[in-house]
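Reviewing the structure listed below.
One protein chain omitted, others in place.
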Amino acid sequence: MRPFKYVRASDPAAAARAVAANPNAKFLAGGTNILDLMKEDVERPDELIDLTRLKLTEIKAAGGGVSIGALARNTDTANHPLIRRNYPLLTQAIVAGASAQLRNMATNGGNLMQRTRCQYFYDTAMPCNKREPGSGCGALGGLNRIHAIFGWSDKCVATYPGDMANALYALDAVVRVRGANGRERTIPAGEFHRLPGDTPERDTNLQHGELITAIELPKSDFAKNSYYLKVRDRASYAFALVAVAAALEMDGGRVRTARVVLGGVAHKPWRSSEAEAALVGKPASQQTFERAAELALKGARPLAHNAYKVELGERAVVRALMRAARLA
Amino acid sequence: MNDDFDETSGPELTADEEALLKEMPALTDVGQARRAFLGQTLACGLGAFALMLLEKEQALAALAASPDAVFAPAPALENPVRVLLKVNGAAKTLEVDSRMVLLDALRERMELTGTKKGCDQGQCGACTVLVDGRRVLSCLTLAATCEGKEVTTVEGLARGDELHPVQAAFIKYDGFQCGYCTPGQICSAVALLEEARRGEVSHVTQDVAATTTRLTDDEIRERMSGNICRCGAYPGIVAAIKEAHSGKESARTWRFVGEEELARVRKGGGADEAV
Partner (left out) sequence: MPRYIGKEMSRVDGVAKVTGRAKYAAEFRAPNLAYGFIVLGAVAKGTIKSIDTGGAERAPGVVRVFTHLNAPRLGPKASHEQSPPRAQEEKDKSFRALQSDRIYFNMQPVALVVAETYEQARYAARLVKVSYNAERHSTDTEAVSERGRFPSQGPPPKPRGNPEAAMKAAPVKVEAEYRIPVEHHNPMEPHAAVAVWQGDRLTVFDKSQEVYNVRKHLASSFNVPEENVHVVSPYVGGAFGSSLRPNYYPALTAMAAREIKRPVKVVYTRTQMYTGHGYRPHTIQKIALGAEASGKLTAMIHEAVHNTSTFEEFSDNTTGFTRQVYACPNLYAPLKITDTDLNTPTWMRAPGAVSGMFALECAMDELAYALKIDPLELRLINYAETDPESGRPFSSKALRECYRLGAEKFGWKQRKMEPRSMRDGRLLVGWGTATGIWGAFQMPATARITFRADGTAHVASATSDIGPGTYTVVTMIAAEYLGLRPEQVKFELGDTDLPRAPAQGGSWTTASVGSAVHGAALAVAAKLLALANREASSPLKGAAAADVEMLDGRLRLKADASKSVSVADVMRRNHLAEITETFEARPSAERRKYATMAHGAQFVEVKVDPDLGTVRVARVIEVTACGKIINPKASHSQEIGGVVWGIGMALQEATEIDHRYGRIMNPNLQHYHVPVNADVHEVETLFVEEDDSVVNPLGVKGMGELGMVGIPAAIANAVFHATGRRVRELPITPDKLL
């Protein structure tokens, strides 16, 4: 870990200013990912702005929906009555991730900022365009069982590893951010993370110094029929091979609105509007869901070691929709 | 001179260790049932084991620095941060390197080696401690961020000679073998019981919208999955937490086969009835 200056931020404006002023400065929230990466010399900030004393922790009803503080802990978010009752999909996604200890530490904003778990990204002796632009992608022709099947480029085949963001996308959340100049803007959850393209070093569309202040969830009619499914190599405390955030708004036995977002398959949460469209107006049934699943995985471009994700993805979509519809 | 040496390397024993040097009296007041099973262990427990090790360490403690010892030319800390740590009820101000994590502050600076380093990257749970009552990983917590926070480590769970019920139950159900993940498991379990009381949900909770959560075996397993035990003592850990939670004993899962059973199965000739 390189030497760095530690600064305890007193308010959001000062925090944003401090990071904006130093290209090598980073925010520190829960620390669960950045400290790990700093120990590995993957992240190399020379200044850390500690946000954890800021009051951006409130979870409250707002405009028919709910506003979640960026610095609210994952555990508190998942267990908040407003979330459990109205957005159980989000609760399920959060508790599917990491461990109780990590969820107690991790903040919502930090969770969005977590970086890929690609092995080549973690190993500074290996090529990785995300870590070191221009060095090449180790995973493209290497071990890529856990890598992307959608949206990858020849520069990067890494996946976004988180769970929470998949649910946020399905729930039409927006991320509220504040720049160093004090200006606020909102970014739809689905546009927060990027595809790697030629600039895999950029995970998100945040500008340097922009601070996430809140995540806003609109009123949702998915509470009754949603499910977060995570398939992994062991029963708990592992990253997803494939995850699915499925949400249905039902009209009797028929689907009125649907959301299908896959995790573990791309550099960002991967939503399938084709699958969603194929569900609308159809009776909730295994058959309907199988058709939607097929569409959800259509166009997948598997790598040498992850072709299984296509079939697993289809099956996971079916299962998640069945659970959401309470048919399984 | 680095301030590490002033604080940790003197020949004196800590008060804690001083106490250990006296034979520990039998524990009292951990509940009748617990006393019964603990009696045997405690009588030859802590005192003897601590004593043997302390003697070995003590032999070195008086060692003077070699006149030729090599030290770094400018060992002053870069980016020092003064931090007030309240650990197990005692407040202490340390000047730490900004890079120092709570785990290393406890182990290398505060002589609290009960908290273990297993992976140092949030992937095993051995370093679990309670910060303001919540279980967190001390390997991914900068010491500098702990200013004024209440830290509880495994050393702070027992009250005097009285083990915490979770500690006692771990012994009863053999919830460990090598013992290295144990402090993290126990801190995690103590917090888990509180989380369950608060009705927090887990990945295996069927209905996350419901307000109560029953602590089934599967709930305990999931909630303890952030603490890896390579010896595989998981069933004992689950049984221990169950008893600490509900007071209910778990049935034994082993038995000796009796002579009669053996005689019966030995009788069977070629044809096997069981098959």
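Letters A and B mark the chains in the order given here, with residues in each chain numbered from 1 onward.
Rule of thumb we're sticking to: a residue touches a chain if its C-beta (ideal position, glycine included) is under 8 Å from a C-beta of that chain, and two chains touch if they have at least 3 such contacts.
Quick caveat, the model's predicted, so the values are computed rather than measured.
Chemist: Given the full complex, what residues of subunit B touch the hidden partner chain?
Modeler: 2, 4-5, 8-11, 20, 24, 37-38, 40-46, 48-50, 52-53, 56-57, 59-61, 63-66, 68-72, 74-78, 97, 99-100, 104, 107-108, 111-121, 123-124, 126, 153-155, 157-158, 163, 167-168, 170-172, 174, 176-183, 186, 204, 218, 220-222, 224-238, 253-257, 261-262, 265-266, 268, 272-275
Chemist: Pick out the residues on subunit A that sit against the missing chain.
Modeler: 1-3, 39, 41, 117, 119-120, 122-123, 125-126, 138, 141-143, 145-146, 231, 233-239, 241, 308-309, 311-312, 315-316, 318-319, 328
Operating definition for what follows: only the chains that are shown with their structure count from here on.
Chemist: I'd like the Å distance between the centres of subunit A and subunit B, where a centre is the mean of that chain's Cα atoms.
Modeler: The answer is 33 Å.
Chemist: Would you pull the subunit A residues touching subunit B in the complex into a rising list?
Modeler: Residues of subunit A touching subunit B: 1, 3-6, 8, 28, 30-32, 35-36, 38-40, 48, 50, 52, 75, 78-79, 81, 84-85, 88, 91-92, 95-96, 98-102, 104-105, 223, 235-237.
Chemist: For subunit B, which residues are in contact with subunit A within the complex?
Modeler: Checking each residue of subunit B against subunit A gives 78-79, 81, 98-99, 101, 120-122, 125, 128, 134-137, 140-142, 144-145, 147, 188, 191-192, 195, 198-203, 205, 208-209, 211, 221-223, 225-228.
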